[in-house]
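Before we start, here is the structure in question, set down as structure tokens.
Note that this complex is displayed minus one protein chain, with the remaining chains in position.
Going by the order they are written in, the chains are A, B and C; count residues from 1 in each one.
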Amino acid sequence: MIKDKEAGFVVIDLVKVIRDNKDFLSEIDGKIGDGDHGINMNKGFTLCEEKLKGKEFGLSEGLSALSETLQEDIGGSMGPLYGAFFGEMAFAAKEVISPEVFGEMLGNGIAAIEDIGSAKRGDKTLLDTLLPAKEAYHAALEAGKDFAEALEALKKAALDGWKSTENMIARIGRASRLGERSKGVLDAGATSCYLLLTSMAQSFQRLL
Amino acid sequence: MIKDKEAGFVVIDLVKVIRDNKDFLSEIDGKIGDGDHGINMNKGFTLCEEKLKGKEFGLSEGLSALSETLQEDIGGSMGPLYGAFFGEMAFAAKEVISPEVFGEMLGNGIAAIEDIGSAKRGDKTLLDTLLPAKEAYHAALEAGKDFAEALEALKKAALDGWKSTENMIARIGRASRLGERSKGVLDAGATSCYLLLTSMAQSFQRLL
Amino acid sequence: MNQIVNDPDYVVEDMLKGFIKANGNLIAATKDDKVLKYVNTPIKEKVGIVTGGGSGHKPAFIGYIGENMCDAVAVGQIFSSPTAKSFYNAMVEADAGRGVACLYGNYAGDNMNVKMAIRRAEKDGITVKTVVANDDCASAPKTEREKRRGVAGEVLMWKVGGAKAAMGADLDAVIAAAQKAIDNTRSVGVGVAPCTIPAVGHANFEIADGTMEVGIGHHGEPGVKVEKLKTADEIAQEMLDIILPDLPFVAGDEVVVLLSGLGATPVMEQYIVYNRVEEILKENGILVYKAYVGNYFTSLDMKGVTLTVMKLDKELKECIDMPADSTGLKQR
Partner (left out) sequence: MNQIVNDPDYVVEDMLKGFIKANGNLIAATKDDKVLKYVNTPIKEKVGIVTGGGSGHKPAFIGYIGENMCDAVAVGQIFSSPTAKSFYNAMVEADAGRGVACLYGNYAGDNMNVKMAIRRAEKDGITVKTVVANDDCASAPKTEREKRRGVAGEVLMWKVGGAKAAMGADLDAVIAAAQKAIDNTRSVGVGVAPCTIPAVGHANFEIADGTMEVGIGHHGEPGVKVEKLKTADEIAQEMLDIILPDLPFVAGDEVVVLLSGLGATPVMEQYIVYNRVEEILKENGILVYKAYVGNYFTSLDMKGVTLTVMKLDKELKECIDMPADSTGLKQR
């Protein structure tokens, strides 16, 4: 059983995975974007870590702090998008994070991204990681799998979703002006999103 | 016997030697100057050649044209210095260029450079080519050598004078701010001057 | 390429401190350290002009704060949109009761953050309307103009919007003038050497020696083609070949030309290109009413130029003629 107030470390794990992949994310963004995705993300996540340092916090408080930092201090595209995502997740969290609660957190977070960014599946964005991951997660639960197994399904689908961006033509954001030239490289946002989802699932699995 | 009106080609030879050594002169200037000596010189000398194209001209007319072009169109340090040098040489030329006449041409040209630039021997300038060359030329004549032999002595002294600039500390011009750091490289102006004097002497020798 | 910075992660913060110190006669800090404003803002009875965007484009955006120009500017990290909070704060600073015109460039991050800022400002009773610059011809076909990036044409949009507001026009008139300015404006950029984001430390794209990228974006977004490096005259021709048919500009038009370096382009080279630009326009019967040549909208240390042409009518001319005082554009 995952208790919100014991799962604050999940957010610290998110910070770590971004920090460890900072250069990788910038490199990917450099191919069809402006090469700063890792920097932007790392700046926001590190700032959040500093704010949380020395504090006691649960999952929802940690996610709230992350959301606030991204929205108030980072800007860019990631400030509003990930800001809203983690904000909605925090808001939907309950004292006990049941498989259903997590499903709702994910769903609300994704809905916020769709609302603000108006991107669609296939546009070569982080939604191409998120949407299949969410679907696989729910399908697993419906098929009677337990939380840990559903998270495993989520990870697998996030990976496939991320990889699928390689052959997409970007239809939104900076890369969308490239048309055909945006094909053949992974999307930066989808990459960070894959890393974040996988990290979160893994952290949860450790509690199960 | 060298007749002024048959020696116009001497000036064209000067143009050639500068053009052939354009990059070399800039390279030397680049070491302790701003790297444009070859460009400046080549621009002036080529412009003069264009002005003379299709015309009949003797030595003094050719040198006059060169002087005018350098002074009116080139500027820099070389415009006034070489401009005055060739101008005074042209002015001192006679119908027949005897060894004495050439000696006077050289002397007056050098005096003009000293007047305008106020550099002294040993300051690491073109005077360090010119002064020894002039002295050797006169010494040879005084020792009873003929014109061709005196020109040979001039060439030898010009070479030695040029080489001697390598170990000098620049005391005038752009390089003078370098102090000790100006040692160990040849002076650009002394180099072009060596090339010009040698070319002129050789061209004369062909007429003798 | 060596850069002169302290902590590469804090170049924007350091720059802002220096900018405020050096320009106290024009620029005031606000309670949001990522929002600067004109010393006299809010100006009574005047529509507030707000803009903002990622950093690295100096003098844009803060260099256009000043008299008859922008009132308040939200500052982002290098090549990254300001936060919604900063856009909101800039709107609050600029508002003098007659509403705020937020004139900014068409980038995903800016669009999202401005949208969120407006929601907050409206809750405070501040009316905000927007014009989204999309002058970069190379960034999408004409049929998809709404996808095009805003580039150096933004400077002319601010000049026009700022002048119109200074004349006492109401918000709708300011927005209409700024919108007309950008609708009448086309730009294109040519890059000959890449830029380096200080925190990245190396260029994230390459332009090989002897080649150039036509249609390059202000953040190094790839252009429409990579070609052998051409002469200045040929580059002028190539840029106008893209710009002129797009509006289109035709014989008899009067235009403003803005030719900007991208950061590391000597102004000498810019004038060499401008020379041919004006000649070609003349050959096409197009009259240059006013020219701006210099580093008006840059991309860190990128080398190259952008060419911007705006077709004038009577109203735009009046706005262009208006005096202005900002660090990036001063005009009597």
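Here, a contact is a pair of C-beta atoms (placed from the backbone, for glycine too) under 8 Å apart; a residue touches a chain by one contact, two chains touch by 3 or more.
Keep in mind it's a predicted model, so treat the numbers as computed, not measured.
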*Please work out which displayed chains the absent chain touches and list them by label.*
B, C
*Among C:Gly125, C:Gly210 or C:Gly252, choose the residue that contacts the chain missing from this document, as touch is defined above.*
C:Gly210
_For the chain left out of this view, which of B:Asp34, B:Glu100 or B:Glu166 touches it?_
B:Asp34
*Pick out the residues on chain C that sit against the missing chain.*
1-6, 11, 14-19, 21-23, 55-56, 58-59, 63, 190, 192-193, 207, 209-212, 229, 231-233, 235, 263-276, 278, 288, 291-295, 298, 300-301, 303-305, 325, 327, 330-332
*asked:* I need the residue numbers on chain B that touch the omitted chain, in ascending order.
replied: 26-27, 29-30, 32-36, 39-40, 43, 71-81, 116-117, 172-174, 176-178, 181
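Quick note on the criterion: only the chains that are shown with their structure count from here on.
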*So that we know how the chains sit together, what is the shape of their touch graph: line, ring, star, complete or other?*
other
_Centre-of-Cα separation between chain C and chain B, whole angstrom_ = 54
*asked:* Averaging over Cα atoms per chain, report the distance between chain A and chain B in Å.
replied: 75
